[in-house]
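Only a single protein chain was left out; the remaining protein chains are all shown in position.
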Amino acid sequence: MTLSDTSAKASARGEPAGADASPEAADTRLQPVPFRGGGFRPVRVRFVGPLVFAAILVLWEAGSQSGVISNLVLPAPSEAFEAFRQLVETGQLWRHLGASLQRLIVGWTLGMSLGVAVGLMIGLFSLARAGLMPLVSALFPIPKIALLPLFVIWFGIGEGSKVATILFGSFFPTVIATSGGVDNVDRSLVRMGQSFGLSWWSIVRKIILPGAMPAILSGARISASIAIILLVAAEMIGAEYGVGAFILMAGSLFATDQLLAGVAILSAMGLIVGWLIGRAERWLLRWRS
Amino acid sequence: MTLSDTSAKASARGEPAGADASPEAADTRLQPVPFRGGGFRPVRVRFVGPLVFAAILVLWEAGSQSGVISNLVLPAPSEAFEAFRQLVETGQLWRHLGASLQRLIVGWTLGMSLGVAVGLMIGLFSLARAGLMPLVSALFPIPKIALLPLFVIWFGIGEGSKVATILFGSFFPTVIATSGGVDNVDRSLVRMGQSFGLSWWSIVRKIILPGAMPAILSGARISASIAIILLVAAEMIGAEYGVGAFILMAGSLFATDQLLAGVAILSAMGLIVGWLIGRAERWLLRWRS
Amino acid sequence: MDLLLRGVSHTYGDTQVLRDIDLAVGEGEIVCIIGPSGCGKSTLLRFIGGLERPDAGEVLLAGAPPAGSLNPLTYVFQDFALLPWRTVEGNVSLVLEDHGLSAAERREVIDDVLARTGLSDFKAALPRQLSGGMKQRVAIARALSVRPAVMLMDEPLSALDSQTRELLMDDLVGLWQRERFTACYVTHNLAEAVRLGHKIVVLSRRPGRIREIVEIDRDLADRQQADAKLDAIQRDLWQLLRDEARAADRELADDTV
Amino acid sequence: MDLLLRGVSHTYGDTQVLRDIDLAVGEGEIVCIIGPSGCGKSTLLRFIGGLERPDAGEVLLAGAPPAGSLNPLTYVFQDFALLPWRTVEGNVSLVLEDHGLSAAERREVIDDVLARTGLSDFKAALPRQLSGGMKQRVAIARALSVRPAVMLMDEPLSALDSQTRELLMDDLVGLWQRERFTACYVTHNLAEAVRLGHKIVVLSRRPGRIREIVEIDRDLADRQQADAKLDAIQRDLWQLLRDEARAADRELADDTV
Partner (left out) sequence: ALAPVAPAAAADKVNVGALRFTSHAASFVAFERGYFADEGLDVEFTFFQAAQPMAVAIASGDVDFGITAISGGLINLAEKGAIKVVGGALQEEPGIDGQMILASKAAYDAGLTSPAALAGKSFGITQTGSSFHYMVHKIADKEGIPRSEITLRPLQKVGAVIGALKTGQIDAWTIVPHIAKAIAAGPEIEPIGMIADYIPDYQVTTVFTSTANTTERPDLVKRFLTAFAKGAADFNAALVDKTVSEQEAEDMVRLIHKYVYADRPFDKAAPSIRNGAMRINEGARLNLASVSDQLEWFKSENLVPSSVTLEMLVDSSFVETD
């Protein structure tokens, strides 16, 4: 099967082409070149997302109405919606949402900023990596709920402990995503920057950071979701208002319709954040094909 | 070949090079080319990690002994260690560890595998992206603890609900990391694969997957930590043994020494997993500079 | 296999890249494509290889690929497109793995093409450990390994020193004499073009149109020695391109005033 | 600025790449480096530019950079090294931003170098939208923009058609006449070497040693016309390289038997 033993075939063909060389004459046998490119580049398909949600809700409601899904297992979406409507009517929704959003925004912004900073340090400095990475590995898996008793003592039962919970929750995944992204930046671009005498800080800002941006944005998706999840854990501690507190109350009363309404609010938050990050990705990463 | 002819030529060019152009004579002014490369490539620094841990423990112990850190705020490491020793002596440790590790391994492996599969689908198919990505955004932020009552009903109180909790926890971040990694694979390599008539599946396995591997491994770090965190939530439901159950018990009794011993076990797990993934990274990504 | 391009035009965003390209490449013919930088040569090659579709016009193919060919239409990419996570050997192996060859057969093919491109010593090297010219040779070796019926080569020798280039050109000529593959060969080196081309297609500056097609009758095997006629053709081509470039330059200068 | 290399040797893993390179590059001198693919030319350039350090030997620099120079030692990379997330303009701007120029000054410099490389129309294009030759011209434009005192050029014109290359070479000569920069110019094109080099350094195949240093007295400005002496030098170089390549080929053949 070497390339040289094709002489047989070559001599079999003998004359080069003959009439075939005139493509006009051989028109009947002409076929378009098979298209092999394309694909592997997801395009935006509209309406599918909303349709999927609608389909799930309709099936679920039908299942509940017909009794296939027992009310004990899962309340019907209509019940959850009713609970939600009450929440709106009593005006409680805004108090809960307001309290939660504030914690979320403060905690997540701080967690992301610190996380990106520490992630950059780990990605850039050998010493920071050796010292901090094991610390991250060791501290990340500590469950926030297990530490609640200590959090109460350290940060009090005011906003401090709530913001701290969300901050820690979004900090660690951001660190990991960022440092992974930094590791993945093409070092030949860094060498280019150095050869032009760019300052260390310029290289970090203009080469490392944009190069790690895809990973950081992926990390932001994850950390934002985790921050929303942690609303519940955060609002375990002495929170009067907040979506998490509302869910906890509903859970402890086994008021599944309210529980579901609360969870739906978290889902909606997740959707909005996901959509925003998607927009940010399209904008910040528009240089990608 | 000396530079003396250069000076001759330089002066011939009409440039007053003078003695300066003869480096042999001007050796005093010769300086090594400033080294601008290097850096931006963390090397492994040994002993720093352990040293950091040792330093923290020593400071903490000293603080506790001297009363700077009140026992209420944080028990001394020695107390936690004492609690840990008892755990070893009574043989409880192995029962707790055994139960937890099993849940962890099964749940995380399943969550990772499914997550990579779904992440690949989202990265590869427009329809999957449009349909599944919003679903991921909506379902990821749902707190597992809020759903515990429903999990009990859906998956029972046996191992099912525990594994499911961990599975869901590690599934979502993996999906996001993987799909982000797929998006970041250089499409010109994919076109190359297509031009050589590689099958779709070959392209996915040999080009997309290795290209997304750095992101997947970052995701694995995150999802493994989350899986460990979720041990506590998982073992809220009818778990007799397990590190999470042990921590919950300690927490509900405010036995901070035991609480801390349990948390230390989780940290150790995180360290080991982090170390393993670090090894995997060095092996799988050895092609990176 | 014959290739036929009919009225191929293409526009990226606002810039028209190709306009009304009509071209026939007969079986066993090597067509060299020359033209100013950015005139659409690589784009044209992508259309021929079926990696992209032109806005207008069609690219047609006639004839069945020969039996032994693993990948009838095969590329040598301008930017090499090597997988950074595979060694030299692995990069070649990649394109052989889908064709049901045994490991031994694969190894034999790989050893052969690496020896021909002078890379046997670097089998186990990763792309980042290669020099620019070595990467280009890996790309050539990879293309050769699938025994293409039509070769689409985008400046395949541009990063090589003149001697290595000479050796590889000889190798290509030898291969062509045995296998009579069809080829589209983009190059900036006129000597290469007159050495290898049965036809030389001169594209105008962007939007690329066919300025001229020069046919060279002389058999490839006979082009080794210095040859006044070939030199004359090369000079003509040079003149043609220079005029084109001058015009472009003037136009640019006008633009930027 | 003068450059002096003393006993530079280097080994990557098991392969010795460079052996005992002694070289002096005087102020205002253009040294062309030629040699077979993979012989260590790019590596040598990295040492000179201070991007890597050789295992043995030293690279010394004498003289102060001229006042106007923003980055005395400046590269044109063989693989272009453009930031994919910056436009053509942004890629040039990148290397100007650290020098306290006003936005207007920067814009002026950018417009100038882009016009000189014929890229004015593509200011806002991203690297992925450029052809190979256009990317290479961006790399050249970027290097020119910082007014280097020493230019380290790694096959800067390899991806360009002969006419564009001609124009850019003329531009380089013009620039040199005005600014008398020092340069190390790696090329595979012997015509380029004899057109631009005051000295031509011929490296042997790997491990790269200096085979020969050819000096060309003729003033750069006078090399435009066909010139028998330059042609003779080019032929000599060709012969030199051919012998080298033959030897390498034989050795390779021995290796692989």
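Which chain is which? They are A, B, C and D, in the order written, and residues in each are numbered from 1.
We take it that a residue touches a chain if its C-beta (ideal position, glycine included) is under 8 Å from a C-beta of that chain, and two chains touch if they have at least 3 such contacts.
Every value quoted in this text rests on a predicted model; they were computed, and no experiment measured them.
Colleague: Need the list of shown chains touched by the one chain that isn't shown.
Modeller: Among the chains that are shown, those touched by the missing chain are A, B.
Colleague: Which residue from B:M249, B:A268 or B:L285 sits in contact with the chain not drawn here?
Modeller: The missing chain is touched by B:M249.
Colleague: Which listed residue (B:G39, B:P149 or B:G278) would be found touching the missing chain in the intact complex?
Modeller: B:P149
Colleague: Check each of A:A76, A:L198 or A:A245 against the chain that is not shown and name the one that touches it.
Modeller: Checking each option in A:A76, A:L198 or A:A245, the one touching the absent chain turns out to be A:A245.
Colleague: With the missing chain put back, one of A:A83, A:L135 or A:L150 would touch it. Which one?
Modeller: A:L150
Colleague: Could you pull out which residues of chain A are in touch with the chain that's been left out?
Modeller: 71-72, 148-150, 152-153, 156-157, 236-240, 245, 248-249, 251-255
Colleague: List the residues of chain B that touch the chain left out of this view.
Modeller: 72, 86-87, 90, 92, 148-149, 152-153, 156-158, 235-240, 245-246, 248-254, 258-259
Going forward, only the chains that are shown with their structure count from here on.
Colleague: Count how many hops through touching chains it takes, at the least, to reach chain B starting from chain A.
Modeller: The fewest touching-chain steps linking chain A to chain B number 1.
Colleague: How many angstrom between the C-alpha centroids of chain D and chain A?
Modeller: 44
Colleague: Measuring from the mean C-alpha position of chain C to the mean C-alpha position of chain D, what distance in angstrom results?
Modeller: 26
Colleague: Any chance you could list the residues of chain C touching two or more other chains?
Modeller: In chain C, 49, 51, 73, 79 touch at least two other chains.
Colleague: Which residues of chain B are in contact with two or more other chains?
Modeller: 36-37, 188, 191, 194-195, 197, 288-289
Colleague: Should the pattern of chain-chain touching be classed as line, ring, star, complete or other?
Modeller: Chain contacts: complete, every pair touches.
Colleague: Which residues, counting only chain D, touch chain C once they are in their complex?
Modeller: 12-13, 15, 34-38, 40-42, 78-79, 111, 115, 118, 120-121, 129-134, 137, 154-155, 158-167, 188-190, 238, 241-242, 244-245, 248-249, 252-253, 255-256
Colleague: Which residues of chain B touch chain A in the complex?
Modeller: Contact set of chain B toward chain A: 36-37, 39-46, 48-49, 51-53, 72-74, 122-127, 129-150, 153-154, 172-173, 176-177, 180-181, 183-184, 187-188, 190-191, 194-195, 197, 200, 203, 208, 214-215, 217-219, 221-222, 224-226, 228-233, 244, 247-248, 251, 254, 256, 259, 262-263, 266-271, 273-275, 278, 288-289.
Colleague: Going by the contact rule at the top, pick out the chain C residues touching chain B in the complex.
Modeller: Residues in contact with chain B: 49, 51, 70-71, 73-75, 77, 79, 81, 83-86, 94-95, 97-98, 126, 128, 142, 146.
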